[in-house]
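Right, one structure below, let's go through it.
The complex is shown incomplete by one protein chain, all other protein chains being positioned as in the whole.
Chains here go by letter, A and B, matching the order in which they are written, and residues are numbered from 1 within each.
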Amino acid sequence: MTGRQRLAYWQQRRIWPGLTVVALVTLLAFILTPFLWLIITSLKPDNQLGQLPPILPQPPTLAHYQNILFSPFAHYIWNSCVVATTTTLVSIALGAAAAYALGQLPIRGKISVLVFFLAISMFPPISIVVPLFQFIQSAGLYNTYSGLVIPYITFSLPLSVWVLTAFFREMPREVAEAARMDGCGVLGTFWRIAIPLAVPGLFTTAILTFIAAWNEFLFAFTFTNSIAHQTVTVGLSFLSSGYYIPWGDICAAAVIVTLPLILIVLIFQRYIIRGITAGALVG
Amino acid sequence: MNQSQSPVGTLPGSAAPLASRMKRRPAWRGKEEHIVGYLLLLPAIVLVCAVTVFPLLRTFQVSFTNQVLAEQTSAYIGLQNYHLLTQDFFFKKAYENTWTFSLWSLAGETVLGLILALLMNRPWRFRGWLRAAVLIPWAVPDIVSARLWTWIYDGTYGVLNFIVQSLHISSQKVNWLGDPQIALHALIIADVWKTTPFMALLLLAGLQSIPAPLYEAAAVDGASGLTAFRVITLPLLTPVLVIAMLMRFLGAFQIFTLIFASTEGGPAGSTETMSTYTYKTMFSATQFGYGAAMAVVLFATLLLVTMVTLAIFGRRLNQA
Partner (left out) sequence: MVNNSLPDPASASVDSEEKSPTEISRATLLKTGAVLAAGIGLGAQAKPVSASPAIQVSPSTVTIRFAGVKTNGTQPWPSLIAAFEKQNPTIKVEFIPMQSFSESTSNHEFLVTNLASGSGQMDVLTGDVIWVPEFYGAGWLLSPAQYMTKSDLVGYYPGAVNAVSYLGKLAGVPWYVDGGMLYYRKDLLSKYHFTAPTTYDQLVHQSQVILQGERSANPNLMGFLWQAAQAEVLVCDWVEFLGAFGGSVLNAKGLPSMNTSQATAALTFLHDLIYKYKISPPAVTSMVEEPSRIPFTQGNAIFLRNWSYVYGIAQDPTQSKVVGKVGVVPLPHGAGGHSTSNEGGFQYMIAKSTKHPAESVVLAKFLSSLESQVYFATNNGFSPTRPAVLADPRVQQAQPFLVKLRSIFEHLSPRPVSGKYPQMSLALQADLSAALSNALPVNQALSDVQLRLEQITGQI
């Protein structure tokens, strides 16, 4: 072998794979370590919270988890579930309908409509919270689930519409033609053909919308005033009392709140990836 | 299954199938589609208009007044708020900080996201677990992530200082969130941590839609890995990359919770962003008119960036 061939051989067989593993491990460390610290802190007794060393709790305690689980915190989780699920289902329904129209049917000014939806997300929420509050109030929706779900749906529509439009756009016309030949109306085609083919996009949007609704704070805090309707993010902010910030409890609550999301993502992650790609190709 | 049926989109150069499809369109299609189309679009548009149009228009309107809630003033003053913004040192600083934050965060998450995507694209056995692990930062709520990083960065008992001192990288504790020179960058790192997973997954999906035969052909021709990356991967990834970066830019530009839950814009206004400054103006100082003008400037900036992006890359995106 010539010198050059030998170099290429080593590059291919040893150096690149070595570098690859190093890069992977480094990045994984960056991604996972803070979350690991979150977990460690949640297991530390209160009087070790401000102290390093020791890094690990000595001894670990489940007190923080007990504080959270045996407290009304469960209500917040329930409220978040209700609000996020409802938001997701309705947002998908409305978004899919609009996206099918934009992706398959003759609509004038499609780009303008799409930019219109995107423009909604260009306004900082704090600048519209007061007029929105007045609107919610006068509609009698203060401190109700609807009072949160309706704004959430509205602000998740840009995402639904963009991702699902891409999916419906890619749906081949031949399939729609065939359905129509068989006597399906437009709506029939939508329901029986388009939706099943767009399942990956639907799952993607569902997960993205769910996580966004779960994590939202400003509206949840401003439009509700009792534990009957407040969500998990508000509940987290209520863990502080006086000036005292209970880091241990907060980390425990954070773990409790994040785990369902991670599980959902784990279960549906195959679908997310296919969905995001399509959303990127709307143009 | 031909390529036009793949949900991950068609590749450039697929004009031929499109043309043949168009020729085969039956004549009776038309009216029903039109009506149903608008009907399907209607609920979404109506909802958006009903809920957001009033608040948005109201904000526009208020930006032309001198409304200060605590003083019960509310008179039209035309463009005076906008004029004041051009002279407001803190606003200009916040605007600058927001651009700095957005661009650096975007750069960080794109580079790391791309590397991660390339790594995840390889046939590892534990790919599923890898993807789930990578998604964790994205699944953590904003407020938790902000508090967590504040906890990590704390100047006296934070774990990062502990590590830095233990490894003898620095003998003093670093004042991560209290030093105006580094606070913003510390928060940029926190944001990159949170958003890299999202970018990585987007790019991974883009990578997966590039057909393997292209790489095989390149290998046969003797191209090295880097050349293949430059000639095949990057061009075909561009549409995905551009859309991802645009959407992430919109998000980064409006960053709020991360800043507010950690430094509140300090120290010395070094981490003040458009959103935090607008929030303080509207709610701490109750200067609604002035704050509304800031919101409008933010909106206009983002709209401009979107338009420019679509103008430059529109054709490339349409091809895909």
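Throughout what follows, contacts are C-beta pairs under 8 Å (C-beta built on N, C-alpha and C of every residue); 3 or more make two chains touch, one makes a residue touch a chain.
Bear in mind the structure is a predicted one, so any value in this text is a computation, not a measurement.
Within the complete assembly, A:Q137 is the residue of A:T26, A:Q66 or A:Q137 that touches the hidden chain.
Per the touch definition above, the residue from A:V113, A:V129, A:A179 or A:L208 contacting the chain not shown is A:V129. Considering the full assembly, B:A285 is the residue among B:A107, B:A217, B:A285 or B:I312 that touches the omitted chain. Mapped onto subunit A, contacts with the missing chain fall at residues 45-47, 49-51, 129-130, 133-134, 137, 142, 221-222, 225-227, 237-238, 240-245. Where subunit B meets the missing chain, the touching residues are 69-74, 90, 154-157, 173, 175-180, 183, 260, 263-270, 279-280, 283-287.
As a convention for this text, only the chains that are shown with their structure count from here on.
Our note on geometry: subunit A versus subunit B, Cα centroid distance of 14 Å, whole angstroms.
Interface residues of subunit B, counted against subunit A in their complex, comprise 4-10, 21, 24-26, 29-30, 32-34, 36-38, 40-41, 43-45, 47-48, 51-52, 54-56, 58-59, 112, 115-116, 119, 122, 128, 130-144, 147-149, 151-152, 156-157, 159, 162, 193, 196-197, 201-202, 204-206, 208-209, 224-225, 239-240, 243-244, 250, 254, 256-257, 274-275, 278-279, 282-283, 288, 291-292, 294-295, 298-299, 302-303, 306, 314, 317-320. Residues of subunit A that touch subunit B in their complex: 8, 16, 20, 23-24, 27-28, 30-32, 34-35, 37-38, 41, 50-53, 55, 94-95, 97-98, 100-102, 105-107, 113, 115-124, 126-128, 130-132, 135, 150-151, 153-155, 157, 161, 166-167, 170, 172-175, 177, 180, 185-187, 190, 197-198, 200-201, 211, 214-215, 217, 232-233, 236-237, 245, 247, 250-251, 254, 257-258, 261-262, 265-266, 269-270, 272-274, 276-283.
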